[in-house]
Structure formats: C-alpha cells, structure tokens
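Only one protein chain is missing; all other protein chains are in place.
Letters are used for the chains, namely A and B, taken in the order the chains are written, and counting of residues starts over at 1 for each.
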Amino acid sequence: MIGTRKSSGHWWLYAILTVCLVAVISPFVWMVLGSFKSEGELRQSPPTWWPEAASLDNYTQLFSRLDFGTYFANSIVVAIVVTAGNLLFCSMLGYALAMLEFPGKRALFVIVMATLMIPGVVTFVPLFVLVANVGLIDSLPGLILPFLVSPFGVFLMRQFIMGLPRDLLDAGRVDGAGELRIFARIILPLCGPALATLGILTFLGSWNNFLWPLVVAQTEDTYTLPVALALYSKGQNSTNYGLLLAGATVVVLPVLAVFLAFQRRFIEGIATTGIK
Amino acid sequence: MRRSSAIVVATIATTALALSACGRDGGSASGATTEGKDVSSGKATGTITVWAMGAEGEKLPALAKEFEAANPGAKVNVTAIPWDAAHDKFTTAITANKTPDAAMVGTTWMGEFAGLGALDPTPPSIDKSQFFEGAWKTTEVDGTSYGIPWYVETRLLYFRTDLAKKAGFAEAPKDWEGLKAMAKAMQTKSGAKWGIGLQAGGTGSWQTLMPFAWSNGADLTKDGGKAYNFDTPEVQEAVKYYQSFFTEGVSDKAAPATPTTEPDFASGRVPMFISGPWMMSAVEKVGGAGFKDKYSVAPMPTKKTSSSFVGGSDFVVFKNSKQRDTAWKFVQFLSDPKTQVKWYQQSTDLPSVQSAWEDPAISSDPKLATFGEQLKTAQAPPSFPTWEQVISQFDTELEKVTKQGADPAAALKTVQQQAESIGTGGQ
Partner (left out) sequence: MSVTSPQGHAPSRRPASRSGLREGRAAWALALPFCLLFLTFTVWPVIQSLFMSFTDTRSRDLKTPFAVNVVGLDNFAKAFQDPLFLRSAANTAYFVLVGVPLTLVLALAAAVALDRGITRLRAVFRLGFYLPVITSIVAVAVVWRFLLQDEYGLINTVLGWVGIDGPNWLGDPDWSMPALILMAAWRNFGTAMIIFLAGLQAVPWSLHEAAAIDGAGAWKRFRYITLPLLRPTILFVSVTTGIGYLQFFEEPYVMTNGGPLNSTLSMSMYTYRQFGFGNYGYAASVSYIIFVVIAVVTAIQFRLLREKD
C-alpha cells in the first residue's frame, strides 16, 4: 500500500523541491559563471547572469601565476590524512563513550564537549607558539597534527552509535569476540552513514582551512590551495573578483567529488543489520 | 572521593603559585628616539628572506634579481603572502620569533609592530628628505623611524567631467562650498541620484573624513605628539561639514557596507566619490572604452589647505634579522629613484621617492600627476599602537552622526574620552 503510494511520485513535492533547488543553487551557478567573466562585468550592479563574452582568461591567469601542482598536493595530503585520522580515532572514542563503561568516562565526555564549545580563535595563538616550539612550523605535520582528532567527530560518532542496539555487543561477547574485535567487525560496519557524514564534513573543513596554513607556512612550498588562491585575488585596497571566483570554483571541485563519492552511503541503510 | 579532592587541592595550589610568579617590571625604557645602527659600505652578501603581499609579492622577485646581479653573493628569497589575514600572519610570526629578514608592511600596521619591538630602526645613511614628508611620517613611531616608505597612495576627488559640465561646472571644485554646490547641481541638473558617494560612518570611514579635517588644519595629536587630539574646532568643523551632506540629501546615509561605487560612477547615479589610485583602472573597466575621458581626479577642496590621507606600504627590516646588513642594502636599493620608477612600471604602485615622479613614465599622465601634487601635502595618521582601536570608536561615532543626526560636538567629546582611556599604547 505504502509502496504504490510512494511510487506515484507526489508531483507537487517535486515541484516545490525544484523551485527550492533553483533558488538554493543560484549563488553557486553565479560563482561558476562569474569565473568566465571579465573584471569590469563582475563589478556591475545589478550583477549579470550569463557572461557577455565568456573567456578562460581568469583560469589561464590562475594556473600560470600559481604553482598549482604543489598547492593542490599539499591540500590533498593534509585533507586526506586529517579525514582518515578523524574517522578512525573519533569513532574509536565515540564507541567507547557510547557503549562501554570505564572510569573517567563522564569526565572525558565533559572535557571533550567543553572544548567543542570553546571559540577556536582564543587558542589560535597559544597553539601556534606551541607548534613553533616543537619545530613543526612550515611542515605538513604542522598542518595535520592539530586537527587529526576533533571533539565534533567524537560527539557525532557517540550520538550515532548510541542509536545502535546494545544487543549487538552482547551477541558479540557471547560469541567470545574481544572488545576491539567487536568494535572493528560489528559496530564500525554499521556506522556507514555517520562515517560518510563525518568524512564529508571533516574533509570540507580541512580543505577550506585558510588561517592556520597561512600562519604555519614560512615558504610558498608549504602553502595549501586556499592560501595560494588568496595570493593574487585580494589587494591592499581592491579585489580581483575574476581570479577570486575562478579560484573558488577550482577549490570547490574536490569537495564536490568527495561529497558525491561519500553520499552513496546515505542510501545504504541499516537494512542489512537484521535488527529485531 | 578523597583522591579527587586531593587533585583539586593540588591544582589550585599550583595555579596560585604560578599566578604569584607573574608581574610586570617596574618601568621599561622610555621612548627616546633611537638612531639605527649604521650599515657597512660595499656589496651585499648572504641570503635574506623577504615577505611581500599579493601582487607585489609576485612581482618583487624580478626586481630582486637586479639586486642580486649588482651584488654577487647576495640572494633574496621572496615569499608572497596573501593580503587577507596578512596582519595576523605578521603578529603570530612576531610572537613566535619566526619573522623574515625584511618585509613590506601596510602603513597602518607600523605603530603596532614597532610597539611589539619587532622592527629595526632606520640607519642614518638613508636620506629621509628624498621621500614625501607624509609618507616618511608613516615610518615614524614615537620619534624613531623604522624602514622606508616603499610605495604610496593618496585619496583624491573623482568626478564625472561630462556630468559636471552639464550641471554648469567646467572645472573641479576648489573649496568646500564649491564641492557641495557641484554635488547638488549634479543631482538637479545631471540626473544623479546622489551627488557624491561618502561613507556614512562605519569601519574605515575615517579615511574619507580625515582629509577634510586635515584640510582644515587639524592636528590629531597634542602635547608634542604624545596624546590623541580629536575634540578640536578643526575636526568638529570637518565633521559638521561631512554630516551636512547626509542631512541635506546629497549623500546616501543608507548605503550598504560594500558600496557599488564603480557601476554607480559609470552610470552617473553617483558621479563623485573620494578614493585612491586603484579606482582608476576599476572604473575604467566598468565604464568601458573611452570612459577615461569622461572623468577626472582633483585634489581635495581647500579649506585652510588641501590635504589628504597618505597610505601605501613601508618596507621594514626586522630586529632579530641575522642578515641585517644585506637586508638594509636591499631596502636602500628599493628606495633608489631608478628602482622606484622601474617598480612603478611593473606594478603601477606609486613611488614614495619624490624625484621618481619626474620620470616621463609618470609625469606624462595628468591624472597621476594630480596624485603626485596631493602627495606633497598628504598626511598620515599618528602611529600609536592603539590607533586601530581608537579610530574604530571614531568610526562608530561618525556612523551615529551621519545616520542618526547625532551632534558632532558631543560625538567628538565621546571619542576623545575613549581615546584617553584607551591611551596611546606607547611605552
């Protein structure tokens, strides 16, 4: 009964969603179209939609002035390692907080939540001085290590894992599996959607991180993509919108790719877990 | 239970001990003017790291190659950094002692960086008279000079010559009454919505207002340059004049924070504004072909004099540089008039050295020549470390004056009170 109702399509819902979609993606479309426009056209008010004379000028300028390969590689390495680290370490702790009992559990959760609530700006300078003192300035580890784990990731995994049935644990223990095995073999595979979400959000955060890589790098070889793209798009008193939009479009593409890759996991439900 | 309370007690004890070890020294060395140590003569050797922002960072290596050619054995490594958050990069680098040998620094940051003890005073071998006086003042903090002015900018009145003619004005306004008259005439006779685009308070609006105050002879410091001085008749008169544009409907008090200056100028909706040299190419891009003949720039209208704001970037050497000699030699190279002209040709940044303006590359452009004229009388704000904080109070009060019709005299009194409580930040 529900099945047939579903497949009839709810055309009115599609209509509403499409209107919303068009409204929602318009700045993105403007950004991409704008990267093909000239500087003069970009400063017009009201803003134009289609480029009057589309050209790849902004892109050729961007790629010729910047050593793209290096910056892209830096960004990718940092983002991948940070994402992998978060997926692994945050789910480990998230599982422990959600399902296991141990001394200090409550205190640890409170500390993790507390740091989640501290504005990042206040720890910026002390963190930089620390990283400088341990000699991690101008290095990729200096870009990676402070972000390898995050309280946000722990919180997300904990909440999600709390929604899984405890019977799985008991079933595993009855079968004689070790605690770490239960985590790796039973719990983790069920965390598909949460891991996909955390993966996308962590990748996005790391990829777009601007201030920290700017401050940690001492030579241009350590720059990440957002830092390099900002080099020529902003002047002391004026902005080069064409370069800025071209840069923004280039920067968004890997995030889109990651999103498209990970979001399939949203469809994968818990249908395979055999609950109840 | 016992264990956790023991931990708590231990933590409190340690904290108390640490806190009690804190405290400032009685008094640090007073701000007597310091002379820079002299630089050796002869060729430069060694490698120096230089930071430069934005497009300047991109173009500087080419110029640096000439320095390297003239000084074999010397190497200049330029690292380009983005303007966005460059200030934060400098302050964190200074904190962690990770500064380069030399760098270009925005003029409004000089007071702060010198106050952090990060900069090396300029050696006496560099002749200060070759620079514009206002530009040189941007390097002076508490009587000592740090670095040199590298390139400059100043603010002029931009106006549509064709629309001015239509309104009955053949030339630029010469005084304050003339400016307002022309703006009003453009509204009634040339179809402009607003006569002139002035920033209605808010961040950075002081850069549009201070030229009027300075043209009225205002001095923003008193007690021999040791304290702020906002509450004066000269400043008040300027603020009243500025306010009148809004109350009389000549300027838009509800303009958005990011104004649409270029399209408004090109379309004639707002045919006058006050800004710096970078706007020339910006309006020409929007205005299209032939637009450069439809507008002109003029010095700030005269009240007691004609004065404006001078900005740009200075070039400094950091105190803990290990290659001080070479760094200063590079700075000297940059201040050479021939290098200044070359730099203008590569970057269109206006030279800070006066004699460079005589080069035909610059003197042939009438609009540029006007900038050069204004630079002779342009002034820099006081370089106190607390300038940014104090002037943001000024911006806030100015917003109330322009948008809500607040009384200028009362507003300036408030600003002066806050300036005095914040202090100059000098040692």
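Assume a contact is a pair of C-beta atoms (placed from the backbone, for glycine too) under 8 Å apart; a residue touches a chain by one contact, two chains touch by 3 or more.
The structure displayed is predicted, hence computed values, not measured ones.
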Fill in the blank from the handout: Full-assembly contacts of the left-out chain, visible side only, are chains A, B
Problem - Contacting the left-out chain in the complete assembly, out of A:Leu66, A:Val81, A:Ala196 or A:Leu214 - result: A:Ala196
Completion exercise
Out of B:Leu156, B:Ala255 or B:Val353, only one touches the absent chain, namely B:Ala255
Fill in the blank from the handout: Missing-chain contacts on chain B, rising order, are 18-19, 21-25, 87, 91, 95, 97, 112, 115-117, 202-203, 254-258, 385-386, 388-389, 392, 396, 399-400, 403-404, 425
Fill in the blank from the handout: Residues on chain A facing the left-out chain by the touch rule are 1-2, 6-7, 9-10, 13-14, 17, 20-21, 24-28, 30-31, 34, 45-47, 88-90, 92-93, 95-96, 100-103, 105, 108, 111-119, 121-123, 125-127, 129-130, 145-146, 148-149, 151-152, 154-156, 159-160, 162-164, 166, 170, 173, 178-180, 183, 193-194, 196-197, 200-201, 204, 241, 244-245, 248, 251-252, 255-256, 259-260, 263, 266-271, 275-276
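In the analysis below, only the chains that are shown with their structure count from here on.
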Exercise for the section: Could you pull out which chain B residues touch chain A in their complex? Expected result: 49, 53-55, 57-58, 77, 79-85, 88-89, 92-93, 95-98, 106, 153, 260, 262-264, 276, 278-279, 282, 285-288, 313
Problem - Interfacial residue positions of chain A with respect to chain B in the complex - result: 38-40, 43-45, 65, 124-125, 128-129, 132-133, 137, 210-211, 214-215, 218-220, 227, 230-232, 234-238
